[in-house]
Every structure is written in C-alpha cells, then in structure tokens.
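This is the structure, below, for whatever I ask next.
Only a single protein chain was left out; the remaining protein chains are all shown in position.
Chains: A and B, in written order; residue numbering restarts at 1 for each.
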C-alpha cells in the first residue's frame, strides 16, 4: 500500500520583486493553485511563498521546498524572461541534480503558437532528490498554456519519483502512466 | 523621451578562417546587413568584422561589440556546425550572462522544414550586459530563414533591454511589443 492515502505536497514559489514587497498582487501563484485544483482529483496540499528576484533567495526557497517540506512537485512563477532582474532559471539550474530540457522546449513551442516572443522564455525544469521542479511563466494565461502542456508528463514523473498516488480529474488532461503503482484494494 | 532619436547599434561578426584570410568572400555578413536594412525602418548602424574560427578571438570580438561599441544587437554568422574548427557556440557561451535556449530551438525547427540536417546547427543566443547576442548560420539562405523567424522576439527583447526604439518596416515581420516605450510626441 505504501503511498496510498498519503498526500501529494506541492510548493508554489512566486518570484517577483514587486509582489514580495507587497506593491503588486501575486497573480501567478493563485493561478497555479486554481489550475492544479481542477486537475488533481486526489488529496494534495500546497505551500505558497513569494520571494524577490534574487538568486540566493530563490535557491533557498527551492531547497527548502524540496528538502524541508518534502514537496514532490515544486513550481515557480515569474523571473524567466531576459530582463536584468530575471534570474529564476539561473537559481533553479544551480539546485537541480538532473535537468529535463524537454519541459522548456515544449512550453516554448506551445507559447510560440500564441505569441512570437515566446522564445524569450527561459524556463527550465529538472529533478532534485524526490522533487520535480518546474519554472512556469509569470502571466496567468501563459501559466495555463504551459502547465496544461506539461501536466501529463508531470504525473508520470511523479509516479516515477515514487510520490503519493495522484488521481486526475477525468477530461482535464490526457494521461499516460506506465509507472503508476497498482491500487492495493 | 530618453531613447528617441538615438541610433540602434548592431555588430555583425563573421566567423570564418578562410574569409578572415581573404581567401573567401564574406557572404554571411552582407546578407545579415541587407536583411536588417529591409526590416528596420528607424535609424541603425552596423559595425562589421571578420574573425577566424578561434575561441579567444571570437570571445574578444563579442566582448568588444557589447562593452566597447555598446551594440544592442550582436549577431555572428558561421562556425556553428559540428566540424572541428566550428567553435562559435562555445565562444558565445563563455561570454553570455543569460542564455536564451528558445532561439536555437526555433532556428533549428525552422531550418528542419528545409533540410533534414538542420539539427547539426548548434546556434545559441543570450544576453550580455545590454546586448542581445545571437549565433546565425553561415549560409545566406539559412541566415534569412533563421533571422526572420527570431526577429519578432529580437525586437521585443531590444525593448526590454532599453535599446533605442526600433521601428519595423510594415509587412516585413510580425510584431508583438508589450514592452515598447511610448513615443513622447
């Protein structure tokens, strides 16, 4: 039985100087939370933080999410553009043990169908310990496009990482789960 | 008003052993210059150099373009294949502060529709200081395919980097400019 009944832990890290100072309402974090709520049919809980665009602070938040909170899925929003203060991919790169280049490739390809500037997105993803870490864009509409595109792979990856079993709301995203553990009941 | 009236500076760096020794006419540099002339409707000026396929010489040319010349856009042509002397991406990688993986991905995807060998192109792009640096292929026809594909993102990135305002010739390339500064007149 092992994983059954356990709760999937998700960390949502909003990266934004202005949101971290309270000058700007965080829209990315709530957008991710709402979307995951529609897709995950099984139990899950989210820890949400807002941090400024500082490499060391972002790294600390990612490591805390993975190691102290034991989050199986860690997503960031914001700080992936080409502007001087955008450093989320650099911070993420430094904490990853394995990189998953296909996530960034797919997110950019999907966004490119909507805006010709999507190649400016520098999102990366990968594994640290038992956590899948994914950079998402900052804008809620782009978050939805990107997150929905990668979710089928996220679910399979969580199965591979031996995370608590995830059930998916019928019709929300396509699934392909060769590594899903059998239910014991 | 700030940037208005200022001139966009472009550096075009041809990387080729033979062209640098005068044994071969540089076709890549002029092809880039001609194409940008069709797309940019506002003032711009180009500094053009030809360097051999040597990592240190290419790095010096890139750093000079970014730091001494203050070029907002720096493009290279040549040296991005898999042959032993092709080292432009390695040299570029060493001077970038931020990488923009989407540029190489899109250029290869576009070229792949034309030749099945396009995946041998190792072009990268990214940011150093206030400069957007992009590797382009060596062949004029491939330059046109690749440069036209990335130009909409180039223009938005120049806006983000606070480069002088760029006006685009109507009908030349699609534009999407959420970060364009308002004209003061």
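Quick note on the criterion: a contact is a pair of C-beta atoms (placed from the backbone, for glycine too) under 8 Å apart; a residue touches a chain by one contact, two chains touch by 3 or more.
Computed from a predicted structure; not experimentally measured.
In the complete complex, the residue from A:64, A:99 or A:172 that touches the missing chain is A:99. The residue touching the chain not shown here, chosen from B:17, B:47, B:60 or B:90, is B:90. Among B:14, B:92 or B:121, only B:121 touches the chain that is left out of the view. Considering the complete assembly, subunit B touches the hidden chain via residues 81-83, 86, 89-90, 101, 104-105, 108-109, 112, 115-122. Listed here are the subunit A residues that touch the chain not shown: 98-103, 105-106, 109, 127, 132, 150, 152-153, 156-157, 160-161, 174-176, 178.
Operating definition for what follows: only the chains that are shown with their structure count from here on.
Centre-to-centre spacing of subunit A and subunit B amounts to 32 Å, using the average Cα coordinate of each chain.
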